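Every protein chain but one is kept in place in this view of the complex.
In order of appearance the chains are A and B, and numbering begins at 1 in each one.
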Amino acid sequence: MSAHLPVSLAAGLRRAGLPLVLALFAVYPFAAGAYFVDVGFFFGIYALLGLSLNIVLGEVGLYDLGHAGFYAIGAYTTAILNTRFGIPVLLLLPVSALAAGLFAYLVTSPVIHLRGDYLCIVTIGMGEIVRLALINNPFGLTGGPNGVYGIAAPSLGFWVLDSSREHYFLVWIVVGLAILALRRLQRSRIGRAWNCIREDEVAAQATGIDVRRHKLLAFVLGAVLAGVAGNLYAGKLMVVSPESFTFWESCLMFCIVLIGGMGSVPGVVIGAAAISLFPEIFRPFATYRMVVFGLAMILMMMFRPGGFWPRRRGGLEARDLLARLWRRHD
Amino acid sequence: MRVFLEQLINGLTIGSFYGLIALGYSMVYGVLKLINFAHGDFFALGSYLGYTLLVFASAVLTTHLGPWTGMLAAMAVAALSLALVGVLVERAAYRPIYPAGRLPAVVSALGASIIIQNLIMIVWGPRYQAYPASAIPNLRLEVGAFGFTALQLAILGISFALMAGLYFLIQKTTWGAAVRATALDRDTAALMGINFSRVIRFIFTLGPALGALTGVMVGMYYRQISFTMGWSYGLKAFTATILGGIGNIPGAMFGGLILGVVEMLASAYVSTAWKDVFVFLILILVLIFRPTGLFGEKVAEKV
Partner (left out) sequence: MKKYIALSFLMVLVALSGFAGGATEQGQGPVLIGMQGPITGAWAYEGQMAKQSCEIAAMLINQKGGILGGRQIQIVAEDDAGEPKTGALAATKMTGHKGVAASVSTYGSSICEPASNIYEKAKMVNIGYGVTAVRLTERGLKYFFRTCGRDDSQGLFFAEYVPQKFKARRIAIMHDNTAFGKGLAENTRDALKSLLDAGKVDIVYYDAVTPGEKDFRVPLTKMRETRPEVWYYTGYYAEAALLVTQAREIGITSPFVGGNAAINDEFIKIAGLEVAEGCYMTNEPLPGDLPSAQAAEFLKAYKDKYGEIPSSPWPVYAADAVNVIAHAIDKTGSTDGTVLADYLRDKVDGVQGITGQIGFTGKGDREGVPFYLYVVDGQGRIVISK
């Protein structure tokens, strides 16, 4: 990579890279129309969701295919408390996050000891249970398939954030804060314990790490961040309905983490870009849009299985993979 | 009582579909630890191929050979085609990914699923299709106090025969032993002289073929098919696989049957609207008390 450029230039570009990206993010909503700013907003939401799942899947290596459930809890908590009690949306951000976290704690505690794939099916089940419960409108709380509507926009005193640009900046500021927090977490004892568990759970246990507690913590934190995303989503759309929280959404989040790079924070952001922007970019393919998307996923895993931006250089070279393509197994 | 028996048959019919699809899932999963999301779409594709055959050959079948032959022909064509498709998909989409690990394979499987599903939509259209009425046998039977259609009985019969046959295949033959051994411990199996490539080919022909057969049966039984039909059946099949226990291939079959019956009980005696919630709750409870599934072996983890 650096071999292609003179060392000084490479280093210079690298240093300029991050500020350049930040500048682009800041300027974008002023250069693009409202529709594209909205697309940028949803990119931000998916970045948050990807980062939240990354804690569980990327750092600890737990297969979570029901993450949309936590997202839903956050969104609906905001929706219900705002429409019934008039509590301001922004104030509900920590409340929704905590609600999602508490929910995660309660439902994953009894099952956290399950081995990989068994945990996977349980998370799928949890996600579906949340969605189905929302549709069936228990106690008249959730509005059934119509969902909850009439949610207010977030506001700070008299300043109401209801333009596309304001929402865009709100979500990306939250993403920025999340990234800072997650980076610190990655380098902390907890982060290293997580990675240790991912690499070899038994060895981790043997070195004295409380595996159960760490796994539970990962789920709770992942849920908390997903709850934040839910709150921001509710504040933007002003209506939440069960259709936005399906198993397919959980699969998309899963793909974001894997395509971006497990355990890699910048990777996850890129993964979110791929998942939310590419279908828009693929529109010219009309009916073939999704076929191209699926193909892109497979090719992605073939040539960069470590993701766009792997945490550690783990991907195999394309040459080797092609060589193995038609070779027999040994 | 009579109603309960009727409902039981309903539950077992659905359950046998789940079980047959779960079998294909479980074989791939047991051997490769790959959640083959595309498996549900193999089932759907099989159903569509059967439909196409019946539509094009309808004149021949209905006037000369009759609907039963039509059904068997459709099943044969679908099974053979999907056996081929299965091997192709494995080579193209999965084999290159194995070295990268389990999770990239899952994403690849999701990608394959999207591709197949959307190709079905492009080729056959987004509208629902229906198996032609002329291709469906029209016999009603009265057995005691129950009324059944001959088709229903035939399908139940075929499903159970297939399951019994597969049980025998997996448990009692060398092929089956090879698959089970590879699922249990791939390296030792290789050391024992089991050819891994052959096992892969076996599961990727048998599994999708089974799925395709089930697809044709579902098409004949319900008549209506859509390009999204693989999704929910695939999810239920995966649930059945886990319920039965990973690595226990016949267990997936029983898992499917049990799933169908539990679903029936929840729907009939609690509430149809909440039935899936109950099914998942029961699954979670089972796993809490039996963490390796209903029939899963307690395999010691090597340290």
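The rule is simple: a contact is a pair of C-beta atoms (placed from the backbone, for glycine too) under 8 Å apart; a residue touches a chain by one contact, two chains touch by 3 or more.
This structure is a prediction, so every number in the text was calculated from the model and none was measured.
Visitor: Need the list of shown chains touched by the one chain that isn't shown.
Guide: A, B
Visitor: If you put the missing chain back, which residues of chain B would it touch?
Guide: Touch set of chain B with respect to the missing chain: 3, 6-7, 10-11, 13-14, 126-128, 130, 133, 147, 149, 218, 222-224, 226, 228-229, 231-232, 263-264, 267-268, 271-273, 275-276.
Visitor: Which residues does chain A use to touch the chain missing from this display?
Guide: Spelled out for chain A, the touching residues are 1-2, 5, 10, 13-14, 17-18, 20-21, 24-25, 28, 31-40, 42, 135-136, 144-147, 149-150, 162, 164, 237-239, 241, 243-244, 266, 270, 273, 277, 280-281, 287, 308-309.
Here is the rule we use: only the chains that are shown with their structure count from here on.
Visitor: Can you list the chain A residues touching chain B in their complex?
Guide: Result: residues 57, 63, 110-111, 113-115, 117-118, 120-122, 124-126, 128-129, 132-133, 136, 202, 206, 247, 251, 254-255, 258-259, 262, 287-288, 290-291, 293-298, 300-302, 305-306, 315-316, 320-322, 324-326, 328-330 of chain A touch chain B.
Visitor: Would you mind writing out the residues of chain B in touch with chain A in their complex?
Guide: 29, 33, 35, 91, 93, 95-97, 99-101, 103-108, 110-115, 117-119, 121-122, 196-197, 200, 235, 238-239, 242, 246, 273-274, 276-277, 280-281, 283-284, 287-288, 291-293, 301, 303
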